[in-house]
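Written below as structure tokens is the structure these notes are about.
A single protein chain has been omitted from the complex, and every remaining protein chain is retained in its original position.
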């Protein structure tokens, strides 16, 4: 399984903070395309969003990053702390 | 009169912190030459000292700075605070 | 999420509680005699952002990734400026104008390194640590704070 997390505006727009998904994806990009198929909101937030930030297992990642069972994948907007 | 002050190593080497002198000098340079005539120690500290720092009335000054009655003239080594 | 009493990263605190600058500076210096310079940065909640009055600022973060990201930034600062010690605190949850949000404290032998390291840590924290701010305006409207291009530019100035 994959642990998928959504933070900040993504959590609000997508209506969830966390979900478990089967580990059926070779890369983040494959996962994103499947999530985008859920509808317009998901497509806008995840596929057509230049500002999408990605982390895999707490490290900055990108669409080409490989993922495997047990990984934690997070999607969020640009950070604004400090 | 002039109020003449000596700080830090100058105070120790010259053996005094402060003295009143007649305001008989047009510039700091004239005053320095007269003080240097007091002996070897004064000459070394005030005339042959590349590191001599001068202030007139609490402002950084130099040998060419004009002085007049009532002025406060200070001699000291490079500062080392902070 | 409150401060873990036995954290994996003892020099990083993510906490709801406020902090005291003197206490933190003393902790930072404890056990180090060869410190000549201590620089601290404290970020506070401004009552105005993007021209609007702000009533509440809420901070969300990504537990686990935050600590890892901050520790990476901290260790890079140690590497580049030979620090004697450093400490980062970032608060989460609801805050109000004038509240303290974040503290970076660094100690080194000489001031030059301490100034650069604290500035570097803050610039990297702003663009690399997973925190997000949401503002509540006086009429109750909420909005997520936008990332600033100027923060990205500030970060890029430290590129080696």
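Structure notes:
Here the chain labels run A, B and C in written order, and each chain numbers its own residues starting at 1.
Heads up, the rule we're going with is that a residue touches a chain if its C-beta (ideal position, glycine included) is under 8 Å from a C-beta of that chain, and two chains touch if they have at least 3 such contacts.
These numbers were taken from a predicted model, which means no experiment stands behind them.
The chain we do not see here touches B, C in the full complex.
Screening C:12, C:39, C:69 or C:145 against the full complex identifies C:39 as the residue touching the chain left out. Even with one chain removed from view, chain C keeps its contact list with that chain: residues 20-23, 25, 29, 33-48, 97-98, 109, 111-112, 114-115, 118-119, 122, 154. In the full complex, chain B touches the omitted chain through residues 5, 7-9, 51, 55, 58-60, 72, 74, 76-82.
Going forward, only the chains that are shown with their structure count from here on.
Between the CA-based centres of chain A and chain C the separation comes to 26 Å, rounded to the whole angstrom. Per-chain CA centroids place chain A at a distance of 73 Å from chain B.
One simple way to say how far apart two chains are is to compare their mean CA positions; for chain B and chain C this gives 49 Å. Contacts with at least two other chains are made by no residue of chain A.
Across the assembly, chain C contributes no residue in contact with two or more other chains.
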